[in-house]
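Take a look at this one; I'll ask things after.
One protein chain is absent from this view; the other protein chains keep their places.
Chain nomenclature is as follows: A and B, assigned in order of appearance, with residue numbering initiated at 1 for each chain independently.
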Amino acid sequence: MFCEKAVELIRELQRISDGQLPAFNEDGVRQVLQEMEALYEHNQADVNETKSEQRADLLPSIRLRHCCLLRNQRCVGAYLYDRLLRIRALRWEYGSVLPANVRFHMSAEELQWFTCYKKSLASFMRSLGGGGGLDVTQDMRPPKSLYIQVRCVKDHGELEIDDGTLVLLKKNSQHFLPRWKCEHLIRQGILEHVVH
Amino acid sequence: MDPSEVEFLAEKELVKIIPNFNLDKLYLIGGDLGPFNPGLPLYVPVWLALNLKQRQKCRVVPPDWMDVEKLEEMRELERNAATFTPAPCPYYMELTKLLLNHASDNIPKADEIRTLVKDIWDTRIAKLRLSADSFITQQEAHAKLDNLTLMEINTIRGFLLESLNCMYKLRSNLQPGSSKGPLADY
């Protein structure tokens, strides 16, 4: 049956439902586009024959191929769109710099889209708060205090805080740091929030 | 809504404190606070009360309803009534947690209060589920949510809205042609 390749793309995403981004299936997408080309050409030929030789009996097959064209279009569209939703989520989970193993799974166009999204989010955040800017990816839940106790889960080098002092983030060391400096590092699993 | 956001809203409720320091009136966007005089009770938002308490700058006076006898009465009332009785306070669950966690030394019989409030909560949630079920089985079109608190509604909101949506769609199936779109999706 037609459109099996296209549904395979959808299944691929459905299998990983937590939002992880599987490698871009360039081969799969290409095969769907090839099938669409073939369907289109067959239909063109049949349409011409219908007209020139009054072959109205060809119409059901033309209709069937047309349905398949639209179905393929829907599947590829949904595949690309769902991937964009996942890529957008990465900006909020990881911050603006993605690890290499995540970036590796994106196509060139997706990388470009991510850069554009990053930029427009950044310029939106700069425009907030009367010129001072506001990081809307911070304080996703109402904060309780300005400083929090954290423990390093792994070595992460030095971190500069507001007053210019440097803190060495060494595995298993504990620190009392400004919350806004740590929130992203906690999300990325580098620090751990210690609650008493 | 995340429960922490509901708690955040609850922190705007006023609570009586007795400060042990001197401070002039503060003029803030959210309203004026103070003046603070040692030993003189005044009302402040819960967030400030807890902050002061943590720094040992005040004593918290528990709200009137946070009292074993009153809560026992309410628990009986709640258990016997078919509908929801008025909650002790619109944020009774959040305030109980906040005040008991941070100022339990100022609240007499803190443990008993904790258990009582939990009992009231459980009774109300069981009722909420029961009425959600009869709402669905009887295919009602609207319901009154009188006397329910934000936190209570919040725990069931997502589930109930989705269920009602499903039921609405399944019901509209009964009217032939009503929801048939003009075009098929492929």
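By our rule, a residue touches a chain if its C-beta (ideal position, glycine included) is under 8 Å from a C-beta of that chain, and two chains touch if they have at least 3 such contacts.
Just so it is clear, contacts and distances are computed from a predicted model.
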(request) From the list "Chromosome transmission fidelity protein 8", "YALI0D05511p", "DNA replication complex GINS protein PSF3" or "Probable electron transfer flavoprotein subunit beta", give the UniProt name belonging to the chain omitted from this structure. (result) "DNA replication complex GINS protein PSF3"
(request) Touching the absent chain in the whole complex: find that residue among A:58, A:111 or A:161. (result) A:58
(request) Out of A:30, A:119, A:141 or A:170, point to the residue that touches the absent chain in the complete complex. (result) A:141
(request) Please pick, from A:67, A:134 or A:167, the residue that touches the omitted chain in the full complex. (result) A:67
(request) Against the chain that's been left off, what residues of chain A make contact? List them. (result) 1-3, 7, 10-11, 13-14, 17-20, 42, 46, 57-58, 60-61, 63-64, 67-68, 70-71, 74-75, 77-78, 81-82, 85-86, 88-90, 92-94, 99, 101-102, 140-141, 144, 148, 179, 182-183, 186-189, 192-193, 195
(request) Write the list of chain B residues that the hidden chain touches. (result) 2-4, 7, 97, 101, 129, 132-133, 136-137, 139, 151, 154-159, 162-163, 165-167, 169-174, 176, 179-181, 183-186
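The rule we apply is simple: only the chains that are shown with their structure count from here on.
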(message) As a quick test, compute the distance in whole Å between the mean CA positions of chain A and chain B.
(response) 37
(request) Give every residue of chain A touching chain B within the complex, in rising order. (result) 67, 70-71, 73-74, 141-142
(message) Under the definition above, what is the set of chain B residues touching chain A in their complex?
(response) 2, 4-5, 7-8, 185-186
